[in-house]
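Notes follow once the structure below has been shown.
Of the protein chains in this complex, one is absent; all others appear in place.
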Amino acid sequence: MWQGFQIRPDQASTIAQGVDYLYYFLTAIDLFFTAVIFLTIFYFALRYRRRSEQEQPQQIEGSLPLEIAWTLIPLGLVVIVFLWGTSLFIRNSRPPAASTEIFVVGKQWMWKIQHPEGVEEINELHVPVNRPIKLTMTSEDVIHDFAVPAFRVKKDVVPGMYTTEWFQATKTGRFHMFCDQYCGTNHSLMKGEVIVMEPTEYEQWLSGGIRGETMAQAGAKLYDQLACITCHGTGKGPPLVGVYGKPVKLSDGSTVIADDAYLRESVLYPSAKIVQGYGPIMPTFKGQVTEEQLLQLIAYIKSLSPQEGKASK
Amino acid sequence: MATAAVDLDTRVHYLNAGYGIKSWLLTTDHKRIAILYMASITFFFLVGGIAAVLIRIHLIEPNGAIFEPGTYNKLFSMHGIFMVFFFMIPSIPAVLGNFLVPMMIGARDLAFPKLNLLSWYIFMVGGCLALYAVIWGGVDTGWTFYTPLSTTYANTNVLSAALGVFVSGFSSILTGLNFVVTIHKMRAPGMTWFRMPLFLWAMYATSIIQILGTPVVAITLVLVALERLFHVGVFDPAVGGDPILFQHLFWFYSHPAVYIMILPSMGVVSELVTCFSKKRIFGYSFIAFSSVAIAVISFLVWGHHMFVSGQSIYAGIVFSALSFLVAIPSAIKVFNWTATLYKGSVSYQAPMLYALGFIGLFTMGGLTGLFLATLATDTHLHDTYFVVGHFHYIMVGGAVMGYLGGIHFWWPKITGRLYPDGWARLAAAIIFIGFNLTFFPQYMVGYLGMPRRYAIYPPEFQVLNVMSSAGASILAVGYAIPLVYLIWSMRYGPVAGPNPWGAKGLEWETPSPPPTENFEEIPVVREEAYAYGE
Partner (left out) sequence: MADSHAGSALAHQFEDLEQQHDAADLGMWIFLATEVMFFGGLFAGYTIYRNLYEPGFAAGSHMLNVTIGAINTAVLICSSLTMALAVRAAQIGKRSSLLTCLILTIMLGLAFILIKLTLEWRHDYLEGFVPGLNFTFAGPNAKSVELFFCFYFTMTGVHALHMVVGVGVLGVLLAQAWKGRFGPERYNAVETAGLYWHFVDIVWIFLFPLLYLIGGRY
């Protein structure tokens, strides 16, 4: 029960220390002003305690200089904190370009994790140390949240859309991962671990994992099974080679980027966005593909783009 | 009921102006309605409080001491729903506000007395619906009803709980409406806006929020109910809806709602600090304007509950900036209250102890709000026990202490009796200590990463949880004591005169308890508020 007194979790990611410094600063401000107020109240209450019922204290209306001072000083402080926190947040929200992508699907009450190489995990996430990892996440049912306190990261996992978060672990070891958005009966059981390993160990773990095929290969199989090629390979539907990450012109004149969310929407709600020059003839595959299969299809389509194809690490 | 001094027996006042249950259940006297509310919210506080006791006992063990997770989830949902909607939101407005607004303003009653009674009945209907939800199996969505959990996946009494909240919202709206009209139109001659006691400014600002915010959560709950009943896709993405839209609509009310919970307490503190230092308030107009500023800005910050929800970074940045802004008027108030003590004649009866405790605890708890307004730290702290600590510091260390201070202060006016101040001071001290022991560890365990709404937690968090639960047992004792002596005092307390505290304010110029019509003659106001020393 007693494991030594901690005031903060492990600092196990590149951003953890930065967040902690800001936290210490805020704690200092909080304790300082609380102490100032409490001590001032204590002092005034003692010094000016009522000594007789007849005493008439001096009636003071106020003081404009004081009001200005104690408006501007807090204002200055919060501006500092705002700027510091926002810049940290913006940096912490942008995954580095060469991040390894891992895919997370949450459902009541477990986490299903897919590595692009094909290894699947339940409630555990193995990652290499000192490499940026980008998680693309969705939920099959209600809103969940993927939180790793040791990395100071957290993001809601929302049904119907993809959310992303990234981290770069700086220490090996096992770290708590929690579901941090109340999701029903077994919300508190929906936790797991992030296991950070040395790169070579990680490679070994990957190759030893249960895998038959990479995500892209699984996606290719699905592409066959669902007969996507009957349109997308014959000109009836837009070609998919090289489409990932590129702008797409739509029939209403607008342009969108073909990212994960666009591809997911096109499979489930094809009539939402029609590519210019094509008819609204694509049937929906809603109910025929799971969230994990969607991620595999997207991985396959990604692999059809020349530079994306080999960058699965 | 007849043992007290002659005066209380022979004089006709609002308590003995009619006997029998009909005279209470059909009253339109704002003072009796305030008492009806006081009884009801005390009952609902006990309901929410029992849930809290069970929660804290359960959390002594990492694997949960008593309940299955499903039952635990129902307990924290019940705790949140009853405490927020059936205790905190009505507490000061419906009890102290109803009693005092007409008296402080020099009027005979509120603008719409029958509407006032109706609002109590609506409140009771809402409360009964929520009780039904809890007794017939419970509800386990949390008081926040997030979708699609509440619309599609929860199989507990979501509809009746949501209906209970929906109905009680109209009570809140009608109370706010009554106060705004009364303050605008029924001030006594000579009572200009800037001669009003600050409690009235606080009630006015609160009422604005009640009027404009509550309807939005009402319609949101209607949509949740429709989705649950008819499976249309308003918020469930499986049928084309957007779960984040629910969060926007919900928090658009529920953030201003927290200011409904704190502004009235701040108003009480202004009254207490002046009376017990025998001084006018320091910076009257700054406090008055701060109340209104808080009410206005409160409508602009709801997105700080959604920083990690998947909303855009830019939305987050805007909401973060505005959230910092809303802290400034509160800081201004804290400094002004503290300055009021300077060169005053300070006495330490129980109401003052509650007021001073409020100022300190609100400062600490309010500043922890900055941690949550800061984007980078909120990412780590969102939905952890840090948030739980933050809002309990404000709501319990702040608002509830303000409520208790107000109840003690105006108790002689309401009942005509004095309560035993020695016991009251002891209770205040026990509450202060128990409160800090309960909730300070929650900041710490939250930063360590313990999520909220967890029935089962990793063992390394146990020490802090046990500390918190121990503190809760002390806090419970602290709350029980006033219940005993206040009820005792209604029959055995010494008779209070019109103004036992020597306070300024029109309410203190009437007998205790006041006559039904409040004033024989409508007073004419010739002096500033808090004209001590004149």
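Each chain gets a letter, A and B, in the order it is written, and its residues are counted from 1.
The rule is short, and it goes like this: contacts are C-beta pairs under 8 Å (C-beta built on N, C-alpha and C of every residue); 3 or more make two chains touch, one makes a residue touch a chain.
All values derive from a computational prediction rather than experimental measurement.
Of the options B:W24, B:F43 or B:F112, the residue whose C-beta touches the omitted chain is B:F112. Considering the full assembly, B:L245 is the residue among B:I66, B:V125, B:L159 or B:L245 that touches the omitted chain.
Although one chain is not drawn, the whole complex shows that of B:G18, B:G80, B:P215 or B:P458 it is B:P215 that touches it. Set against the missing chain, the residues B:L15, B:L117, B:A130 or B:I173 yield one that touches it, B:I173.
Along chain B, the points of touch with the absent chain fall at residues 102, 107-113, 173, 177-178, 180-182, 184-186, 211-216, 218-220, 222-223, 226, 229-234, 239-242, 245, 249, 517, 522.
Within the entire complex, the positions of chain A that touch the omitted partner chain are 271-272, 280.
Keep in mind that, in the parts below, only the chains that are shown with their structure count from here on.
For the pair chain A and chain B, the distance between mean C-alpha positions equals 35 Å. Considering their complex, residues 69-70, 73, 140, 142, 144, 146, 148-149, 152-154, 236-238, 242-244, 277-280, 282-286, 308-310, 313, 316-317, 320-321, 324-325, 327-328, 331-332, 334-336, 338-339, 341-348, 356, 359-360, 363-364, 367-368, 370-371, 373-377, 379-380, 382-384, 444, 447-449, 451-460, 462-463, 502, 532-534 of chain B touch chain A.
On the side of chain A, the complex with chain B involves touching residues 1-3, 6-9, 18-19, 22-23, 26, 29-30, 33-34, 37-38, 40-41, 44-45, 48-51, 53, 55-63, 66-67, 70-71, 74-75, 78-79, 81-82, 84-86, 88-90, 92-93, 108, 141-143, 145, 147, 149-150, 152-156, 158-161, 163, 176, 178-189.
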